[in-house]
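Complex shown without one protein chain; remaining protein chains in place.
Note that the chains are named A, B, C and D in the order they appear, and that numbering of residues resets to 1 at the start of each chain.
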Amino acid sequence: MTRAGPIIVVLLAIVAIWYAAAIGLNAPWQNDVYRRGDMVDVPFTQFVQDTWNQEKPVLPTAHQVFGELWNSTALVAPNKPRSLIFHAWVTFSATALGFVMGSLLGVGLAVLIVHNEAMNRSLMPWIVASQTIPILALAPLIVVIGFNIFTGTMGIPTDPARLMSKAIISAYLSFFPVAVGMVKGLRSPEAIQLDLMHTYNASPSQTFWKLRWPAAMPFLFASLKVGVAASLVGAIVGELPTGAVAGLGARLLAGSYYSQTVQIWAALFAASILAALLVIAVGVVERLVNRSMGARPA
Amino acid sequence: QDTVTLQLKWVTQAQFAGYYVAQAKGFYEEEGLTVEIKPGGPDIAPEQVIAGGGADVITTWMAAGLAARERGVPLVNIAQPFKNSGLLLTCLKEAGVETTADFPGKTLGVWFFGNEYPFYAWMAKLGYSTEGGADGVEVLKQAFNVDPLIQKQAACISTMTYNEYGQVLKAGITPEELTVFNYRDEGVGMLEDGLYVLEENLADPAFVEKMTKFVRASMKGWEYARANAEEAAQIVLDNDSTGAMTLEDQLYQMTEVNKLTEGSTGALDEADYQQTVDTLLSAVSPDNPAITKAPEGAFTHAVTDGL
Amino acid sequence: MALIAAWLFAWLFVERLSKTLAPGLGDNAGLGLLIPIAFGVTILVVWEVVTRAGNVPQVILPPPSMIWARITASVPTLLADFQQTFLKAVLIGYALGCGLGFVVAILIDRSPFLKSGLLPLGNFVSALPIVGVAPIMVMWFGFDWPSKAAVVVIMTFFPMLVNTVAGLNASSAIERDLMRTYAAGYWQTLMKLRLPAAGPFIFNALKINSTLALIGAIVAEFFGTPIVGMGFRISTEVGRMNVDMVWAEIAVAAVAGSVFYGVIVLIERGVTFWHPSVRGA
Amino acid sequence: MTTSSPTSADRTEAVVSATDLGLTFKTNDGDVVALSNVNLTINKGEFVSFIGPSGCGKTTFLRTIADLEQPTSGTLTINGQTPENARKDRSYGYVFQAPALYPWRTIEKNIALPLEIMGYGASQQAERIKRTMDLVNLSGFEKKYPWQLSGGMQQRASIARALAFDADLLLMDEPFGALDEIVRDHLNSELLKLWDRTQKTICFVTHSIPEAVYLSTKIVVMSPRPGRVTDVIESNLPRERPLDIRETPEFLAIAARVRDGLRAGHSYEETV
Partner (left out) sequence: MTTSSPTSADRTEAVVSATDLGLTFKTNDGDVVALSNVNLTINKGEFVSFIGPSGCGKTTFLRTIADLEQPTSGTLTINGQTPENARKDRSYGYVFQAPALYPWRTIEKNIALPLEIMGYGASQQAERIKRTMDLVNLSGFEKKYPWQLSGGMQQRASIARALAFDADLLLMDEPFGALDEIVRDHLNSELLKLWDRTQKTICFVTHSIPEAVYLSTKIVVMSPRPGRVTDVIESNLPRERPLDIRETPEFLAIAARVRDGLRAGHSYEETV
């Protein structure tokens, strides 16, 4: 309860600002509506009500967004395209797969970079460069070539292949924060801790598992939180070129083609809730790991 | 059984109803075909997909198809289900646009991604610079929705008769408040949705045969859609796995699209082709290099002859 | 397969090079540059050979020579796009986003109330999908670069928040005890202990964000923009099948992003010189 | 409870006063009683040494005085106030058992740290840094970073840091542990001079019996499990102490008593 209190207060504050902003942002359109309808001297309360309940508002209000969320989750069977749960699930599966692939890749690259100077010098600049390539430009390539390879050469059925294509984009976005964080983390042991391993003539893998890896934990979890969020962004972006079939990204985009503002916001919130849940899940794992590592309570 | 993969230019909507109907009604099956319809999206270039082997046949606008051909993707038009074009430039009178003479100094929303060629041809014809300034027009890359008009960020925006124009009206703006320019009426109309394949495949008679079956079934689908607009709209809706569209929107779109496919047998009308090519060539500029010379062999009747 | 082979080949080459040259030259800055360049050149050569020999359609992947020709031919366009996207949207959005993430992290850290109230909400914006946000930002901030900068702000906010929060907890118990013995105020402890100790984490975020900002600004331009900008050019030229121009923009983005990242790494070296990860290297 | 008649302070003024003080740490595998039933009064101007086996609670006691640990029972007042208020008054300087230097600051900047925090002017800072660095014989290492110093040098830097500002109470946890006999003798007598001159109250943890006897007006002997005070020895040595006082019979008698107290606290006297 003590933890819920502040959240509620902050939420209330945000909702208050939200509704106030909705009046301002939706007012021009509302005035146009009144003008077209030749309505003059509309009472202010009526005006406020109207701005809060437009069909295609610039800024939809909380009750509209949550109403839509409710309608498209609780009132629709979760296996129907109208259900946000269906789309969230599609996005989540690509995110999860991409996150796992991206994290493994990120950690793997960090390990190579930390252990091998040639890797460090040759790989790092290119890893950085890879991230500056706009994925949306690369995505069609991945879709055209990757998807064909998956379904053609490798004979994977379309659905898993589509999942893989999205997961690749998701992994592409998430491996970088993990790699950067882990390079730092794996290099964070104090000199004397490394010296100790040196005196035991520990093999690189022993030094890694017994020293570098545990020492990198704080960096790992900060990176994983960013990474899982990036994975979700990647999965959503990846949903655009895979033919906008299903998923929160497809839903967002399709919503925008028909100016379904409320629907867009509902999908946005669904994505954010998914992101928050994923980040919190990583946080829970972090706490468990910290406890098992005997972390000192702050 | 023969399989065909069709890559659409855009997301599932009534614009492509003929294909979805043909599939749902079993017309493809009757021809012994299994057809996979791949929806497109804002960054899917069907030309790229077909070049990469991801599709057997694609739908695209002719201008984009010819542009791709000049850039090394040898696309050939095998059929033209859309007889008429539906591209409009829709302006707010309130913003001061009544005639083309009012354009200078205004901001115009344009769709890019291969959809901009008609616009540039038109501006070339009108002699307006697209670089802004007092005698030019300010060009906005418009997202694929009508927000810029409703938010009054642009004086004019691109719309399709069958989609965005309806959205503008639905938003509550009346036709009286709008000035609408139809590209066809301005003499810069270009052929829209056609079916394109790679030239090298046409050397294979079996492929031509397969395409003939495909086009025949597709045209049957279009015919059915014209006769049963409501059912067709529902079929499209059933094929949309995003769940974002409404039946109302699709029914409107179906009705308008039916006006565009009206009168097409599937075969390309060479006069229409020539008009598109001429318009494109009239507007060649470094900014807008759709094509620089008249294309050769960009269409064939081989497929539609067999209908 | 070819790509992996190419990469392995390039790596082996660099490995040999750094092994033979490194002991002699030590910390030589020239060598530090030479190796990635050698690696890059190898990649480019393999790319050229594969695309030409394999007859890869140029609308899918043009050879580097063609991209280079396009770059040299389109300098003014590339420059204008760079100015619009990088100098305006990226830099401004990056500064604001990182600044905001940092300030919110401090606020959160300052007050347990905000910590339990704001941090979960911070998670909430962590992955506001750029595709959803970009159109909304266009709606709010107009077509031009401010809406792109806003997208960049949203994208860069969360990494900075998470890393700063983690960093502020990075000082050790005894270091904090020392400050307590001086009855140092919150701000003194922050300025003299916790921020320096958080440095490595904050720079992590700055590095990650430097690339995220670029991606964000470019992708945001897919959703409505004036007809200039790197993202605009990329999406438009893909549609026009001018894939060489797309890669020319990608090349500019890669160079700009790498330089941006490199500058931050240099600053990091200077500021967190004391951290074992810098001291040891 | 031990109320000492001060040997050297002008007035009987309790600086530290602990009554039935207890502190128990909760850990993953059970409680550790670090302090139990500690009764002790330290008057102004006293020099109190704490001596006892490793793990008997010396550090914990100092940390409790410094308001870095909270007692779980009993009461503790510093200058008649709560430890927290005393800390906020900046009543003490603390030399930790480990150097705890900040790696991003040079040695002189580390010593400047408390001065910056307490708002000393630039010239005063410079003067104090120079004086204390001279005192611990670190001149010439001003611009070095902590990791470039030997263990003993780091310890001396942390001593300098605690001496740089004027706290009336000094808490020193084995400050000279890593120093050789000569430096240690030198610093011992410097510390005594400082104490004599400034009338500071000093709490000093050491493992060296001669050091404890040489420096202190009072020696507190502690024993572990649970940590408690087993003996409080008042020293009647004169306030003026040349180094060779360590050969006198009075000195040796006190040392013997401390040694006995210390041995009693150990569990393996038999093996020695």
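The criterion applied here is as follows: a contact is a pair of C-beta atoms (placed from the backbone, for glycine too) under 8 Å apart; a residue touches a chain by one contact, two chains touch by 3 or more.
Here the structure is a predicted model, which is why all the values come from computation and not from measurement.
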Which shown chains does the chain we cannot see touch? A, D
Touching the hidden chain, out of D:T19, D:T72, D:N137 or D:T230, is D:N137
For chain D, which residues touch the unseen chain? 25, 27-29, 32, 51-55, 58-60, 97-98, 137, 143-145, 148-153, 156, 173-174, 177-186, 189, 207-209, 243, 259, 262-263, 266-269, 271-272
The missing chain sits against chain A at residues 190, 192-193, 195-203, 206, 210-211, 214, 217, 293-296
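By our rule, only the chains that are shown with their structure count from here on.
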If you tally C-beta contacts per chain pair, the winner is A-C
With centres defined as the mean of C-alpha atoms, identify the chain lying farthest from chain A. D
So how far apart, in whole Å, are chain C and chain D when each is placed at the average of its C-alpha atoms? 50
Roughly how far is chain B from chain D, going centre to centre by Cα mean, in whole Å? 86
Residue ranges of chain B touching at least 2 other chains are 42-43, 45, 48, 52, 143, 145, 147, 151
What parts of chain C, by residue number, touch at least two of the other chains? 60, 135, 139, 222, 235, 238, 275, 279
